[in-house]
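As you look at this complex, bear in mind that one protein chain is not there, while each of the others sits in place.
Chain lettering (A and B) follows the sequence in which the chains are written, and residue indices restart at 1 in each chain.
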Amino acid sequence: MSRKYSITICDGPTCLHKKSKELESAIEQCLKEHALTDKVRINLSGCLGMCGKGPILIVKPGYTIYGSVTLGDVAEIIEKHIIKKKPVARLAIEEDHLYNRFFRIFGDVNFFGKQLRIVLRNCGIIDPESIDDYLSVRGYEALAYVLTQMKPLDVVEEVKKSGLRGRGGAGFPTGIKWQLTAREKNSEKFVICNADEGDPGAFMDRSTIEGDPHSVIEGMCVGGYAVGAQKGFIYIRAEYPLAIKRLEKAIADAKAEGFLGDKIMGSDFSFDIEIRLGAGAFVCGEETALIHSIEGHRGMPRPRPPYPSVQGVFNKPTLINNVETWANIPVIILDGAEWFKSIGTEKSKGTKVFALAGKIKNTGLIEVPMGITLRSIIYDIGGGIPNNKKFKALQTGGPSGGCLSEEYLDTKIDYESLAKVGSIMGSGGMIVLDEDTCMVNIAKFFLEFTENESCGKCAPCREGTKRMLEILTRITEGKGEEGDINKLQRLGKLIQKASLCGLGQSAPNPVLSTLKNFRSEYEEHIKEKKCRAKVCSTLLGYEISEKCIGCTACKKVCPTGAIAGIQKSLHVIDQSKCIRCGACFEACKFNAIKRI
Amino acid sequence: MKKIKITINDKPYEVDDGQTIMQAADKLGFRIPRLCYHPKLSIEGACRVCIVQVEGMRNYVASCAYPVSGGMKIQTNTEEIRQARRDIVELILDNHPEDCHTCERDGVCELQRLAHLTGMRHRHFEGEKKHYDKDLSSSSVVRDPNKCVLCGRCVRLCSEVQNVFALGHAHRGFRTVVVPAYNMPFKDSVCTACGQCINVCPTAAFVEKNFTQELYPKMGDTSLIKIAQVAPSVRAAIGEAFGLEPGRTMELQTVAALRRLGFDYVFDTQFSADLTIMEEASEFLERLQGKGKLPMITSCSSAWMKCVEQFHPDFLENISTCKSPMSMMGAIIRTYFAEKIKKRPEDIVSVAVMCCTAKKYEAARPELMVNGLPGVDMVITTREIAWMIKSAGIDFVNIKGENFDEPLGLSSGAGAIFGTTGGVMEAALRTAYELYTGETLMDIEIQDIRGLKGVKVGKVVMDGKEIRVAVAHGLGNASKLLDEVRRDPNKYHFIEIMGCPGGCVGGGGQPYAGSNSIPLDEECLKKRAEALYGLDRSKTIRRSHQNPDIQRIYKEFLGRPLSATAHRILHTHYQAKKPCGIIPRELQVR
Partner (left out) sequence: MIQTDDVKLTELKNFMAEIKKRERSESQLIAILHKAQELYGYLGNDVMDEIAATMNIPTAHIWGVATFYHYFNLKPKGKHVISVCLGTACYVKGAAQILETIKKELKIAIGETTQDRFFTLEETRCLGTCGLAPVMMIDDKVYGNLTSKKVVEILHSLAHEHE
């Protein structure tokens, strides 16, 4: 049985000091007395950031925030709010604008402080499997509003005015895309939600869908109304079973409540959504490949034009946006384009979700306003580099993006600025690299990924990425040759400019950007056969230092018998027999073996 | 058509709107290098060889796919684009065996030409190459994925034009390969052996199963009688293999060359085409009188026969029981002719020189055996025979022509036009009309069923009875026509179907396109067809039943059309086949 109410109690340091723990026991006790234990769930949350008004309670659904709650208030809250369903007005902190609400909820804690949650507004706050929860946070209000108050073209105008741009990576203005689809004269049109999130390490879309599936569905409904489509597809990776389950439930619930289906909310607008599963192909994130996949074909891109807005799925006009873009739509409708436009930079409005990972203290999903600097993300939100290591590079945009060195850290997050310094916004992968990372190796890692994911249709990408990978491999194995850097650059530029689709056109970015910003590392690998980060194993040697006590552990594990030495005396590695497997290094308990 | 202004290489031009950059450039005399593009097939945009620069565009655009627009500034030949194009061709070449001097397509290879014209003089990016086994299983087509450049022309042709769907791309990235379903042996697949994949392949990833090396020892065996027959459309195309313009008839030169190669007798498949008409026209008239199913559908095309058995078994009863002209000739050689020269049938080597790869498959079919022997021992394509002639040092272009041998060498004009789409129907109607009405059909050139339209219809009135006929060429068009018949079984009385686009003149064994032409070019097909129509016009006998040697063979051997003897050696029956693979009827092709 699903619980109906939940009470979130803040157990941040201030609230704890103001007896929130005691509050929790009192609430439990009170619920027991009213035999409500099964009906009400108690959650604890980290600091909600409203420390001045602590202790804080949040009762959901409804999202009523109570401040300065005393033990004496508990009975009243339970009896009035939970049983009689009437919030206790005298304790409630008044709800206002969405923006402020979230800013207030997540207050001034550093991790959240620099963040601004629009896309992730409901994630972690509502029960994603409960349509009631969604409704309680003004869910489907945007849809109701457009159906009753706005003509389709007004909706298109509003989205245009908001300045929202595609969050899948390329940043095409969303409103223009809507307009192009809306103006096509065709009795059958489609909208698609691209949830084929494929960048290694990126999980923005998965989290959004798992945490708040209805906002995506509502966004699609609004989009369907605006462009005149009758059907939507959500193309999602089969590797996301929980997200798929949540979407299925959300679609069924929305249908049951009349937010999807025939004549939605009594209007003349009918709209349905179907889930289509991917099957493990990164290239299907490219829109024409995705369309082919929905049609049951190999996910191979085709040349554009014609663009999907003219000839998309089943050759019908089709509007494709990614998950994050769709999730922005209900907020833009409810709070207005003017408000949305006020966030961000001149050309990039709103927020962007990133999956922050790598050599950084606070990893996780963050949502920041456009215009924040990379430095602020890494040091204010991410908490900097752990273990006193030195920052080396920031990789954005995954296999399609680039690596930025220290000098670019004051770059502001927006589409143009990132492109200008040789990376891309991308779909939201953000990996911090420290001095222990070999830049040649990281470039090779990403190229291995794209080479493996190339669909094989166009020659520059199919053959070119293979050749680049071969060159990179030989460089990391100490077999790099004079001229290899030129070859990489020549191939990279060719693949960028001549490939058929975005995957190929961006595949060389990790290589070209590291060549630009970290060229000396390539040169060291090629000329000196040296890997300064000590990552490329064939370029490493092992040596036993004076610290050796002669325990023979290394000798025992050496697979080639390259280590000589008797018990309790210094051991020696025969470099001609050593295959640089590193087994001795792992085995030594005395830090006596050094990588050279 | 709206005109727009563009510039190409800084010079202004006015061109029609609504076309691609490549189309506009072609008309202005810029032939941008290309590989995966083919005018008869959908746009793939895969090879990227035809890239150009357009002002204001960050990336290069594939001119085959990108539309021109007003004010567009296009560069086709800057240093940058030349290097990019060169590098793309090198990338393709780097993953190619480069065994040009031992390759069947040496000198007639599009990749070789591209490498030359893009200025490939050095190599920069060599690395690992793909390794696949050659598929030698098919009796007609050899598949060598190592030579494949993944232009996808064969895949598109097999699906879009032929609707056979025997080939597809499998796997992805560097491992992408064009294969039949399940990577099964080609012979087990739905491949109809039409050989059009060979025609459109820019390299030697598809070639015919070559029988020349098996033929040579037989040619040297003096105990054997070597007999060749020559299909109509071979003479209309073989000149192209020697650098002559398409449409030059090389009939008598071919006969002379075959004699120089050592054949004891050179017969004309056009003779047996006349024989086919006698049988087929008679069979049609029987069916018209209620003895058998209508519409009757022709059975000359071997690829078409495999197609029917696999995909349209509901039409098997409609198929004429007549063997193809090649197999009829084979049967007559083993029986009538062997007896005439007092030789045992097994002491004759029966070689068919055909425009067709599927005939290699047909020759081995058990249904077509005559007294336990195949009518034809070996089928040699136009390409193979051209090579044999060159290899033997025969001066084909200047050789003095010679006539076919008696008694199987004389043919009517009707026999000649067998090689082009609509020809069999036209030939059959010339005879059927006369057999049915007893009067001579005066207007014998039936224009409605000539030409390269996919499905053509016509009608003839015989004694007040309207005979409705339809003609389709290319297996895709055939499927469309059959669907029409499924909807309205009484729509037509008689249907001609040829497996290849243009009929036999466009067969899978015809010479490769030269450096100035494209495979399956319509103009080229028309010229070859016109050569056959010219042969028809040049003859005084233009109706099969008036061929005196045909009259003689009935008198001496067969009796009359559809006699017991005729049935025994000139007719057959086909069975439904369950292929490993299914044809779609309405699947959209991408």
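Miscellaneous remarks
Heads up, the rule we're going with is that contacts are C-beta pairs under 8 Å (C-beta built on N, C-alpha and C of every residue); 3 or more make two chains touch, one makes a residue touch a chain.
Worth saying up front: this structure is predicted, and the values here are computed from it rather than measured.
All shown chains touched by the missing chain in the whole complex, by label: A, B. Residue-wise, the contact with the chain that is not shown comes from B:168, picked out of B:97, B:168 or B:185. The chain not displayed touches chain A at residues 238-239, 276-281, 293-300, 314, 455, 557-560, 579, 581-584, 586-587. The omitted chain makes contact with chain B at the following residues, 159, 165-172, 179-183, 189-190, 580-587.
Rule of thumb we're sticking to: only the chains that are shown with their structure count from here on.
Our note on geometry: chain A versus chain B, Cα centroid distance of 55 Å, whole angstroms.
Of all residues in chain B, those touching chain A in their complex are 43-49, 51, 58-60, 62, 65-67, 84, 87-88, 91-92, 94-95, 124-125, 127-128, 149-150, 152, 169, 171-176, 588, 590.
Of all residues in chain A, those touching chain B in their complex are 281, 292, 295, 297-298, 300, 302-303, 305, 451-460, 462-464, 466-467, 470, 487, 490-491, 494, 496-500, 505.
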